[in-house]
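A single protein chain has been removed from this complex, and every other one stays in its place.
Chain lettering (A and B) follows the sequence in which the chains are written, and residue indices restart at 1 in each chain.
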Amino acid sequence: MERTTIDLWVGFFVALGVAAILGLALKVGNLTSSNIGETYTVTAGFENIGGLKPRAPVKSAGVVIGRVDGIRFDAETYEAQVTLKLDKRYAFPKDTFANIYTAGLLGEQYVGLEAGGDEVNLKEGDKITHTQDAVVLEKMISQFLYNKASENKSDNKAAE
Amino acid sequence: MFSSLKSVIAKIGHNFIEGVWHLGAGGRLFFYILVYLGESIRRPSLIVREIYATGVLSLLIILVSAFFVGMVLGLQGYNTLQKYGSSEAIGVLVALSLVRELGPVVTALLFAGRAGTAITAEIGLMRATEQLSAMEMMAVSPVGRVLAPRFLAGVISMPILAALFSMIGVLGGYFVAVPLIGVDSGAFWSQMQASVDFREDIVNGVIKSVVFGIVCTMIALFEGYDAPPTAEGVSRATTRTVVYSSLAVLGLDFILTAFMIKV
Partner (left out) sequence: MSDNIVEINNLSFGYKGRLLHKGINMSFPRGKVVAIMGGSGSGKTTLLRLIGGQLKPVKGEVKVDGAVVHEQGREGLFNLRRKMGMLFQFGALFTDLSVYENVAFPIREHTDLPESMIRDFVMLKLNAVGLRGAHNLMPTELSGGMARRVALARAVALDPQIIMYDEPFAGLDPISMGVVCNLIRRLNDALGATSIVVTHDVHETFSFVDYVYFVSQGVVVAEGTPDELRKSDMPFVHQFVHGEADGPVPFHYPASDYKLEMLRG
């Protein structure tokens, strides 16, 4: 009976489909990198997070070591409270510096950690105190224009 | 002049009422199919046969089209991105457009043309040659025996085909970007992985293709079941399957995308 060959083909077809979804998940998507086994959570306060989004990577020395878990606004300090999930394998000193960087000129934003020199390491629930805000392009441009204008003014004064 | 205007309005009204009528009949058929679904699941051999007819036989056209679509995306993407000096982002562009939109949508359009028309013509001819009547007279429900397994097979096949389309498309993009243009292979994959999210992009794409599977298969079944039992009737029904499926897929794609993108 030809039913067996049809069964074979359909089995092959379904297997291909499963392989394609797995391929999409592992090779195209970020399912692997988001699967950072055991994690611990720390928070960091920023005055401005720019375009940082949940699930953005946390990198140290360019290596992904965690993910941004959540972002909320703290009404008391008027700061953004960012929770970071870090890989348990990596311990960071208490005075670690958290920056918000942009990948390339217009790329996505991520959190960069720079290790400090403290003897004590960060543990679950700790807060990173040394932070640097996201660079906001508009602010930078206006600052640049302001500087340029004041430079011109002083140049003019010197010329007089 | 006045009378011709009146006849145009009358015609529009007639078509509208006819459309609502069909929608209702289609909804009723959908309901019957859902009722018979349980019975149909207990006979997997029927579903396997239909997956072969709708899924496996559509494989070739899907894979070939996917590879070409991926290559075109690669070329076009490179053409634009290199002006901004970020040709590594080509992987991101190819993957996101395929996984989010082109994979599910183009697969659904090809499916309507390849499998949908086959379903409509087959069921229309079964009706025209009294095979469906014969089944009824043998106390077997055509909805349970003929329509429900085809419906299930369509709904199962579509996401598989769409996933394959996306995967092969990405490989097509890779083929153009890496060996032909010379983009760094590592950058291609890593940038892609950094911006394609499993839940937001891939799962949403799969959800879309399941919805398209339900809609395309349902339209094909209804048009076949509802076709007048003549050669002309069946051929018109086949055309309608393609037209209605395409419109429904594109319209639904907009609605689904609007739901999925959080503003």
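Just so it is clear, a residue touches a chain if its C-beta (ideal position, glycine included) is under 8 Å from a C-beta of that chain, and two chains touch if they have at least 3 such contacts.
Just so we're clear, the structure is a prediction, and the values are computed from it rather than from any experiment.
Within the whole complex, touches from the chain that is not shown fall on B.
Within the complete assembly, B:129 is the residue of B:129, B:185 or B:230 that touches the hidden chain. From the options B:20, B:64 or B:140, the residue with contact to the unseen chain in the full assembly is B:140. Contact residues of subunit B toward the unshown chain are 122, 125-126, 129-131, 133-134, 136-140, 145.
Just so we're on the same page, only the chains that are shown with their structure count from here on.
Between subunit A and subunit B the centroid-to-centroid distance comes to 37 Å (mean Cα coordinates, whole Å). The touching residues of subunit B, when paired with subunit A in their complex, are 45, 48-49, 51-52, 55-56, 59, 86, 95, 99, 157, 159-161, 163-164, 166-168, 170, 189, 192-198, 201-202, 206.
Every residue of subunit A that touches subunit B in the complex is listed here, in rising order: 3, 6-7, 9-10, 12-14, 16-17, 20-21, 23-25, 27-34, 55, 57, 104, 108.
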